[in-house]
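Here the complex is missing one protein chain, while the rest keep their positions.
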Amino acid sequence: MSENEVRKNVPFLSVKDLVVEYKSDGQIVHAVNGVSLSLEKGKTLGLVGETGAGKTTIAKSILRILPDVGAKIAKGSISLDGKDVLNLPENEMRKIRGNVVSMIFQDPMTALNPVQKIGDQIAEVIRLHSDEYTDFEKRAKEMLEIVGIPAERYSEYPHQFSGGMKQRVIIAIALACNPTLLLADEPTTALDVTIQAQVMDLIVDLQKKYETALLLITHDMGVVATVCDDVAVIYAGNIVEYGTKEQIFDHPTHPYTIGLFGAIPDMNEDEIWLHPIEGLPPDPTNLPQGCAFSPRCKYAADECRKEPISVYKTPDGHDCRCCRINEISTQED
Amino acid sequence: MRKKVLALLLCAAMTASVLTGCGGKADNAGSTAGGESGTTQEASGTEQAEPAGESAVQETAQVEPSTTLSDKEVNIGYGTVIDSLTPFRANVANDSPYFVQLYETLGVLDGNREMQPYAAKSWETSDDGFTYTIEIWDTISDSAGNKITAADIVWFIEESKARALKPIFAKVDSVTQTGDYTLELKLTDNKFGTIDTILMDVFVVSKAAFEASSDEFGSSVVSTSPYVCTEFTASASISFERRDDYWQDIENLPECVRPLQKKVNYKLITEASQLGIALETGEIDMAINIATETGSQFVDNDNFVVDLSDGRSGWQVFFSGADTSPAANDVKLRQAICYGIDAQGLIAGLCSGYATQMWDVCSPFTVGFNENWKNESYYDYDLEKAKALLAESDYNGETLTILSSSSATASRLAQLLQNYLVAMDIKCEVNSVDMALYTSIRLDGTQYDMVINTVGEYSLADNWSIRFDPAAYATGDATSRHDYDLAELIYKTWTLDGFTEENINEVHEYLKESAIAYGLVNPQLFTVWSKASGLSKAVTGARRNYIVPSACQFE
Amino acid sequence: MRNTMINNLTKSNKKHKKQSELQRVIKQLKKNKIAMLGLYILIVEIILAALAPYISRYGYAEMDLTACFATPSFKHFFGCDDMGRDIFSRVLYGGRYSISIGIIAVLIAVVVGICIGAVAGYFGGQVDNIFMRILDVVQAIPGMLLMIVISAVLGPGFMNTIIALSVSTIPGMARMLRAQMMKERDSEYIEAAKSINCSQFSIIFQHLLPNCISPLIVQATMGVAQTITLAAGLSFIGLGVQPPLPEWGAMLSAARSYIRQSPHLVIFPGLAIAVTVLALNLLGDGLRDALDPKLKN
Partner (left out) sequence: MLRYIVKRLLWMIPIILGVTILVFTMMIFCPGDPAEIILGSTAMEADLAAKRVELGLDKPYLIRLATYISDVFFHFDLGVSWITNVDIMSTIADRMPRTLILAVVTLVIAFGLGIPLGITAATHQNKWQDHVSMVLALIGVAIPNFWLALLLIILFSVKLGWLPAMGVGTGLAGIQYYILPALANCAGALANSARQTRSAMLDVIRADYITTARSKGVAERQVIIKHALKNALLPIITTMGISFGRMLGGAMIIETIFSLPGMGSYIIGAVNNRDYPIVQGGSIMLAIAFSIAMLLIDLLYAAVDPRIKAQYASSKKRKKVKAVA
């Protein structure tokens, strides 16, 4: 999509027109509604949006680990290194999970199996994706050291670790097989503020070291600013704005993105009030016609509420799903 | 959603098919009674409904008593369990057939209900049955080699008296050893049958062996019997093997205690239907005293022989003697009720036809029963007469309570009685309680108006003494009645001399006229064995005259 | 004055919440076809039992000694038992006794369990300790044994059977309610109730209990089923209701020796128990799912 950049090679991850639905109580939840994105090796893409916007669902779709009950990838395609992920047989897919693509989860408190030693949890992923001659235990201990946990703690259980340490264990699991793509689903949200930076630094360091591509899901614009190359802003299962970090930060165009920036406290400016986005995210079982953001949008006009909005190019060349870019840019300036 | 319901239906259908499958197949085994008798050995069901006097015991008496010791091993099923083999025991389960193999007694009842010497050589009384001189064999020895002398017998009787587990030993005044093999027994009364019961209840045991036992013979026994108990699992099984060093010659033994089989194994199975299943699966060769509903399913089955004999005790109803009960002093009411009960209905409803009517409170099996009574009428069913008597009585719509134990037969009998009483417009409720509660309130006539019981002591005198003697219990007789006229008549029969036909008749007539108790129905006793076992002569004997498997002859 | 106003306010609020919660549960339950099947079966059974005298042609104790062991026919839909009584009538009337034994025994157990569990769970500390040690002792005795001993103490009869059955059901109920209470006790809405000076009684019974009741409802539904089978067990031992009352367990137990030659004596009361217990369990499972939003997808 980001055609403003000349690509040297085909993107490693390419998601096209992905639609994911959940069935619950006979109602259909439209979690992801036609998302397209791509990511090259070694690069970082930030996926930004409110809770419930469908960010995690996109990540899980890539790994095909959506819950069996009710969740369905209705449309679209995902390809990894040219392979069509959605049509791979399950045993092929298993070879990809944890090996080519791995994932870091939001809540380290619940993401580790409470009745298994942490060392074994790391060793398990290594065992699954390496030949029989590998010394899993040794490798797992190495991984522990790499993420900054003494190897002696191999035989301890998750409950003996703090949240930050658990997240380190999860990172160790995720990176143990040296994946090409790392999906990090709000890796720092559940942590203390003081720990957040440490963990984020660790992820970025390791990403650089192993040249891993990183899909970073977050709602923390600060993290995005420091870490990402590209940014996609998601609202109600749809990418509303997509471009390089600079494009998005310098020229936010979509009203929602603008709203997001307005909700961040800025120490440099002397503002008494933050500017929260009015209203609530829409009910995913009953999305508004046209632009999903229109009910909360102060720029909304009749044309916004009629039919699905297509993607427009902004003046600096990034994508924005808003039919009133021009009007907005004049007003903002 | 439809799938859910479908799944449910599927499961339901599966269970249903399993059920009907089992039921249907089961049906083949038990065919309806009353069909043509296949062989002479099988008793036909419908005939039993007739008030025929002769019992249905099969005719095998022509075969001579045998002295041939066979190598046969037989497996027997029986429904009463014991938890211990100890010789000092209460009366519970004391009529179980395995006691014949477990212990020798001084005397034993043979198949004709006559007392035969066993360990005792002889006994005689010097003064009308108060004092007995008993002589035992001088060759008795137990399986551990201990010689038995009169001292052992004296010890056993004294010990039994001291432990007070069997009431009969309370009638022993004193017992003294008079020689190596003779002793003298003084009794406190000379009621007919007392000595016989004692002879049957004295187990011949060596004092030395008993004292050497760690658990008072609870789990392993050293006895003088022709068999040794080789295995005992409490409440489950007892096995016996014939002794090679038995002290007595086989010819000297009464037929019913001859050890013809090499091994006899008893499986103790309390659940009646399981006894039947054990027979079918071949687990046991013979089931002794099996319940009617289970036994009747083997009638007309070509693979089994059914031996039917008259019940030993019969079932009775006793009217309360407490003044609080409307029935206590109202002869007309009692007679009305007796007339209103159809013995034939009870025979059909309680025993599927496998029963006889009764002619007295006691069954014909009881010693002293007069066969002539069978020709008399005994409150033959007559609803008109019953209603007429009821109208004459003082009955005024009170609700009568029938007390029964909660055992299957007793509570069914109570329900049948209730049905008859309701039919003659008497209000009536059943109080069916567990055995222990029953035992504790059955003497208290204020707790019921009628009580159902099965009373079957050795002799009529015994039965009467525990039922109708107003001095027997704190509350009076067994129903809190104080009928001293009746007591006079009963006391007359209590001596050896007084136990005459004339005196007995007087009591019988009195009981019948006053209708304070009424014999209801006498279920027949089922003993069933498989044809494959090859039994050629069934020998009966001992306390209840059951078939004694160790003494039977097999082909 | 202000206090009562707040009280009224919270009350009306709660009432509203409770009703909508109830509606939600009913809506959930209605979606569960299997649970509804269970419910319908029960309703039909209760109606049949209530109308027994109008449906059956015979009394439950009415004997026809010429029809002993009669097989099912037009005259006797389920045949006749060993004493010539119409099994169809007995099964119908039996529903009255079996179902009401189950329901009453469980109701008693629930009420007593609520009192013990609520008090122990709410106050905690020594009170809780004492109650729990007593329950420890009672639960250390196998339930069936406890039930038998109590039946033996009380003697047979309809009411005594109910008492014996309920006593052995109480500890389980009490414990569960206590655990639930302890979980809810520290919640913020209880703090809130305390802060506006609600009485302890009102906190326990108006605020805490409604929030602890849903597992209790499930347990009680299953409890009724279990009690019906336990009553059958009591009849097997010769305790239980008085004959000729046609309690299903008693019928089954009395007829068990005839299973080979006249299986219909055993099948119909057995099926009656099985269907009822199954229906109660299906309903209980459905209720649990409906009451526990966590178990939905």
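Per-chain residue numbering starts at 1, and chain names A, B and C are given in the order in which the chains are listed.
The criterion applied here is as follows: a contact is a pair of C-beta atoms (placed from the backbone, for glycine too) under 8 Å apart; a residue touches a chain by one contact, two chains touch by 3 or more.
What you are looking at is a predicted structure, and each value in this text was computed from that prediction instead of being measured.
Contacts of the undrawn chain with the visible chains, over the full complex, involve A, B, C. Checked against the full complex, the one of A:55, A:129, A:168 or A:321 touching the unshown chain is A:129.
Touching the chain that is not shown, out of B:216, B:323 or B:488: B:216 (per the contact rule at the top).
Touching the chain that is not shown, out of B:76, B:400 or B:437: B:437 (per the contact rule at the top). From the options A:112, A:277 or A:328, the residue with contact to the chain not on display is A:112. Touch with the chain omitted from the figure is made, among B:69, B:208, B:331 or B:472, by B:472. Residue positions on chain C in contact with the hidden chain: 34, 133-134, 136-145, 148-150, 152-153, 155, 225-226, 229, 232-233, 236-238, 249, 252-253, 256, 259-260, 266, 270, 273-278, 281-282, 285, 288, 294-295, 297, in rising order. On the side of chain B, the interface with the absent chain consists of residues 3-4, 6-8, 10-12, 15, 18-19, 21-22, 25-26, 81-84, 86, 88-92, 163-168, 170, 215-216, 218, 233-237, 267-271, 273-274, 277-278, 280-281, 283, 434-437, 439-441, 455, 457, 462, 466, 472-474, using the contact rule stated above. Those residues of chain A that touch the chain absent from the view are 60, 63, 65, 67, 69, 90, 94-99, 102-103, 105-107, 110-116, 124-125, 128-129, 157, 159-160, 170, 173.
As a convention for this text, only the chains that are shown with their structure count from here on.
When every chain is reduced to the mean of its C-alpha atoms, the one closest to the centre of the whole protein set is C. Separating the CA-averaged centres of chain B and chain C is a span of 43 Å.
Not a single residue in chain B touches at least two other chains.
In chain A, no position touches at least two other chains.
By the touch rule above, chain C contacts chain B in their complex via residues 33-34, 37, 61, 63, 65-66, 68-69, 82-84, 152, 155-156, 237-239, 242-244, 254, 256-261, 263-264, 266-267, 270-271, 274.
Across the complex, chain B meets chain C through its residues 1, 4-5, 8, 15, 19-20, 22-24, 26-27, 29-30, 272-273, 276, 291, 293-294, 296-297, 345, 348-349, 352, 405-408, 411-412, 414-416, 418-419, 422, 429-437.
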